[in-house]
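Note that this complex is displayed minus one protein chain, with the remaining chains in position.
Then we have chain A:
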């Protein structure tokens, strides 16, 4: 008697509203703008190709064959980390259904269970809820884009809404969030090492050639001459990359030691009056580093299969879009019009 519902196995990501692109049956997830990612790939592969083609033969013969071997391993690791960061789901959260949002709204408006949500020791959620309560109007609270709650009306930032959102990195063509932060960090770290390595051996190569042939004749040969033109390109690229990569790696090492995200650091979430209240921090640098780098690898919620009826009602579209989470990810509220 009851209507037979046509079910088909829908991948979560097929229902996920947002501005990501997916490939390989949802296994690969990236932002829409990928141009700069291709540039990153080109720069890394191009620079390393020049190094392997024009410098490694000389260095392998005159110094040690281990030099190019180590460079190859480092290069492969950098590419693996870059691809892993770029193609991973950063930790995108599915949006809350209207009944969930309404349920929570009722609970908080009536303050029925506010106290049971948290104790005095842990007041992060309380900070968020306080902000919400300060601005709510009697009929309706619209939820901010924050890591605990999201509604179907949420407009994602540039491309995604992820748990522990760090930042959107155009160089890797993806957002960096909880799931792919360690790959991003390892990418910056190993790229810095690779850049330093290439830069150092570039200089060693020039020095050794000038010792062999005399410095002045090396300089005379070098401008515009076949292998050496490329050496200057290498030196230039490495020099500028070095400073930015080392700086970025240093900054992220600092963030890891405090178990903070770039987003939290920029907004000063755990500084000023909230100093020392970061709930993610273990108050111990070693523990923080271990958790971020060697902690559990979280599953991709977006990639989970879910069997949903084909005729699922679409999320309620009547709530107007919210502010961008990049400006006010944790505490922004849009008042009901």
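A few points about this structure:
We take it that contacts are C-beta pairs under 8 Å (C-beta built on N, C-alpha and C of every residue); 3 or more make two chains touch, one makes a residue touch a chain; residues count from 1.
By definition in this document, contacts and distances are computed from a predicted model.
Missing chain, UniProt protein name, picked from "Globin domain-containing protein", "Translation initiation factor eIF2B subunit beta", "FERM domain containing kindlin 3" or "Golgin A7 family, member Ba": "Golgin A7 family, member Ba".
For the chain left out of this panel, the touching residue among A:21, A:102 or A:257 is A:102. Along chain A, the points of touch with the absent chain fall at residues 2, 4-5, 12, 76-77, 80-81, 84, 93-94, 96-100, 102-104, 107, 113, 116-119, 121-122, 124-125, 148-150, 163, 183, 186, 279-280, 290-291, 293-299, 301, 304, 306, 313, 316.
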